[in-house]
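Written out below as structure tokens is the structure these notes cover.
Each chain you see keeps its place in the complex, though not every chain is here.
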Amino acid sequence: MKRVLLTGAAGTLGKAMRKALAGWADELVLSDIVPIETLNKGESFTACDLGDLSSVIELVRGCDGIIHLGGQSIEGTFDSIVNGNLKGTYHIYEAARQLGVKRIFFASSNHVVGFHSREERLDANSPMRPDSLYGVSKGFGELMAQYYFDKFGIESALVRIGSCLPKPIDRRMLSTWLSEGDMADLIKKVYAVNRLGCTVIYGASNNPWSWWDNRLSNFVGWQPKDSSETFEDEVLKNDAPLDDENPALLFQGGFFATAGHFEDE
Amino acid sequence: MKRVLLTGAAGTLGKAMRKALAGWADELVLSDIVPIETLNKGESFTACDLGDLSSVIELVRGCDGIIHLGGQSIEGTFDSIVNGNLKGTYHIYEAARQLGVKRIFFASSNHVVGFHSREERLDANSPMRPDSLYGVSKGFGELMAQYYFDKFGIESALVRIGSCLPKPIDRRMLSTWLSEGDMADLIKKVYAVNRLGCTVIYGASNNPWSWWDNRLSNFVGWQPKDSSETFEDEVLKNDAPLDDENPALLFQGGFFATAGHFEDE
């Protein structure tokens, strides 16, 4: 890769990917609405509000790949997701179309399917059941990606990320954990495969309790190497179990599925 | 029904439904951003911009059902769909939640699945493949409805309307036509069934060439009575066939699937 854009670079996930992808591309163009001051070799920074199309077009110009982590990444009011997640994702795809970028890594979320039961096994064909306005906005992003693929041939990895952290820190993450190394490896595979299409991939490491089946995206060649099993004892000791009657236990989305609605003020 | 809201009442479909539903509810509350001047018995009118939450809340107050036809109903720029279709649909559901309305008829569109091939048979489980920004916005509405069902129990009919006109007027409509009478009957069934859930229904009459299979929503009890076959000879005579090489023939969405992108200015 020559020049790759990383949106949301100032966030937790963005920081981890900067580190894990060091040296992978000639230039990693970092972007966020929040400034990033310390740059490493091979990085540049451009501040950008994803809600502004012309800024996004300038941001994307000259890139041959986009890792789109930007936008709101937790539940919020509807207003709070309109700018970064609805407009922002549209702007990324529209800029790619106008400028000829052919492949996008889109950070979707497991909260797109968070109202499925924990006893269900999901794959790329499972229907979306968002557990939050945030989940709805990520589902919207997946539909937008599908539209740009079918009409304009822009390929996407729609990565329904579980919980990407240095290690799992609660019991639910024994199922959903995605190690930073596995995530970085997935990014590389997505840009290495000859043909990507518009493909749903569940972003979880090789965890024994996983709810998700990636056989339909096997052709991408990603084989996660880490497992939450390594941290099982630690998690069970440190994280008290939920009460049996807690409905958060029923749904893959956990607390997202049982949280109330965030009203706009 | 006592008091039912009909959004988009000034549009073609809205006008047809006003007529077809006359007498069905004690009061039909018409709404549109465009004024409606002549009211029939049992109708009232409230102008409303669906993009404004507090106005929508006032509109919904006191209704026990919502037929949501409002918003943009053809392809347009992204900006043009943000207000009516993204914000508007959210506002309708949020108003329903705040005010306790339990069931919504949501006019989705066949353009949510317009990039499927004409040789495919679709049902409620077929993945969304929108053929336009308009199609994406209707898919967003379906996801929003699913969220409000799973989290708050608001039931919806997600009606992927084909072509609702007095009669089919081109060859594609031999597959997609929905008679106004069948549509009105569907609205009545949606409000009559004991239990609706959040259910995808393809809105087409009993056409021989149909691409869509409604067996999964059979429990609603809707049995369309009209058929495009009645108009077959007329259509074949008046509407010249597309050239064999025209890619619009490949996709269920027809020209929507082959139209270019509407850029924001």
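Order of writing sets the labels: A and B. Residues in every chain begin at 1.
Please note the rule applied: a contact is a pair of C-beta atoms (placed from the backbone, for glycine too) under 8 Å apart; a residue touches a chain by one contact, two chains touch by 3 or more.
Here the structure is a predicted model, which is why all the values come from computation and not from measurement.
Every protein chain here shares one sequence; 2 sit in place, and the complete assembly counts 6 copies in total.
Just so we're on the same page, only the chains that are shown with their structure count from here on.
Interface residues of chain A, counted against chain B in their complex, comprise 53, 78, 82, 86-87, 90, 94, 97, 115, 125, 127-133, 135-136, 139-140, 143-144, 146-147, 150-152, 257, 261, 263-264.
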